[in-house]
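Only a single protein chain was left out; the remaining protein chains are all shown in position.
Here the chain labels run A and B in written order, and each chain numbers its own residues starting at 1.
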Amino acid sequence: MIDFINLYLVPALTLGSIYALGAVGISMIFGILRFAHFAHGDVMSIGAYGVLTAVWFIPIHPLLLMPFGGALAVFSALAADRWFYRPLRKLPTIYTVIASFGVALILRSLMQILWGADNQVYVRGVTMPVVLFDTFRISALHAEAIVLTLIIAVALHFFLTRSRTGRAMRAVADDPELAAVAGLDTEKVIRWTWVIGASLAAVAGVFAGMDTDVHPNLGWNLLLPMFAATILGGIGKPMGAMAGGIIIGLAEELSTYNWIGEASLISPSYKTAVGFIIMVVLLIFRPQGLFKGRLL
Amino acid sequence: MSALLKVRGLTAGYGGVPVIEAIELEVAENSVTVIIGPNGAGKSTLLKSIFALTQITAGTIMLGERNITGLATSELVPIGIAAVPQSRNVFPSLTVSENLDIGTYAAAPKDRDRTQEKILALFPDLVPKLGQAAGELSGGQRQMVAIGRALMSEPKLLLLDEPTAGLSPAYLEKIFDLVLDIRKSGVTILMVEQNAKQALRIADAGHVLVGGRNFISGTGAELLANDNVRRSFLGATA
Partner (left out) sequence: MEWTGLLFYLVGFLIAGGIYAILCLALNIQWGMGGLFNAGIAGFFAVGAYASAIVTTQASEKHLGGFGLPIPVGLVVAAVVAGLTGWAVAKICVRLKSDYLAMASIGIAEILRLVIVNESWITNGSLGIANIPRPFDGLVQGRAADFVFLAVVWAVVAMVYWMSARLHDSPWGRTLRAIRDNEHAARAAGKDVDWFRLQTFVIGAAIMGVAGGLSAHYFKFLSPSATEPLLVTFLVWVMLMAGGSGNNRGAIAGGLGIWAIWSLTEIFTNRLPPELATRSSYVRMLLIGLLLQVVLQKFRSGLIPEKSPPVRFDGNSP
């Protein structure tokens, strides 16, 4: 039992948290801008590199330098929207999807040019795990990721339901034309969507980078499970996406547990296929997801 | 009464094809002005043009002394125009209370709580439903939420696009009474209606549109008495 928690459950929740933070942004962009943002993974990666660079200059704990990563990610997202997505806003959204495909490549190339393609780490050496109650050995990183994601989830919920901008965002997601008729500033809502989506993506990117290594494909590799999480939660339902992320993370990690007998349920090399399988099942049986999101 | 809204020579449509041409229209302050006509006459297009949702190729729209042609939709609420579209006129996943609140974002009323009280007094049925998602309400209730949202910004001019469409007869009466109540509070109302006879009965002024152009205008009573109008438009409707 203890082993299960230490070696499977906690890492699963960590992975789920990373997915959750990324999926929220994707779901919001889906809901408000109505397209699948293929460059979201790379926005995560750029956030990770932003913090990495900051750590080189100010060698303190990466999480304290989060704002640098966030700023870089937000800047990239806003720039991509201004130069590449906004000009295509009036066309069928599939063109913006293609453009986001291109932005993914542009961001990835920039990362490879500026930082090189090798793996990099925030902190050298091994960090000691945190020991709780003499039995649970949890890495500090995992604890930080899970707790921070929880805090963000609560904050996000209050933002969306209590604040003016949050409500305006939900209104635009519901019906952009009615929102314009009601006098809402749609462009402002779009800007906020990028700011929030990119900031959360950066946090996810830093955790992912701290968990493994920082490399240009960091975010791109996580894109598929994050899309699955978005669909699972229901498109346009940010809180649903967070739940979806946690579920996908759990499913992925726990699929390698030896539930039956000695061997793991699914070979570890196919872990990433779990998200895809869940997505396929959803698309066949319930494309609107758990929380009845919008069917595009 | 002076004219609050003046439309001169308006030609507009979608994608380069004009749906309405050379429309002339005046809406007197604090009046109920009604636009009627057969299907496809361009009534909704006219309303949507005033609300900048179509392509205007010629003509001007004046609100008081101000030329508002070419302003973006979201710029019209702050200057005192609120619109209620025909369908999809509430935010379905937002609660009734949140829907009303949205009405105050672009143009905040002087005393928000009092305004909401006044509106809920107009729509007492909504009071128990304030926490419910607007998408779960009936058609008539949604219409009330939509009109309520528009009124929250304390507009000078209220545009209603077929407010009785798809409603049960019980709600029909309510809507027309409501329009008169709103007029009493000082708001000017311009509405497009299919229920021509009932609409003309409460109208101070009416305009009949046919084939995208002005056909005939007059007071409500004049149009009701007009043989032409009676034969063409009042026979088949309620």
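Note that in this section a residue touches a chain if its C-beta (ideal position, glycine included) is under 8 Å from a C-beta of that chain, and two chains touch if they have at least 3 such contacts.
Remember, it's a predicted structure, so these values are computed and weren't measured experimentally.
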{"item": "Chains on display which the left-out chain touches in the complete complex", "value": "A"}
{"item": "Contact with the hidden chain (one of A:66, A:184 or A:279)", "value": "A:279"}
{"item": "Which residue of A:58, A:113, A:147 or A:265 touches the chain not shown here", "value": "A:113"}
{"item": "For chain A, residues in touch with the removed chain", "value": "30, 35-36, 38, 83-84, 87-88, 93-95, 97-99, 101-103, 105-106, 108-110, 112-113, 116-117, 223-224, 227, 231, 267, 269-270, 272-273, 276, 279-280, 283-284, 287, 295-296"}
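To be clear about the criterion, only the chains that are shown with their structure count from here on.
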{"item": "Distance between chain centroids, defined by C-alpha means - chain A, chain B (Å)", "value": "43"}
{"item": "For the chain B and chain A complex, residues of the former touching the latter", "value": "51, 53, 72-78, 82-83, 85, 88-94, 98, 101-103, 105-107, 149-150, 153"}
{"item": "For the chain A and chain B complex, residues of the former touching the latter", "value": "164, 167-168, 170-171, 173-175, 177-186"}
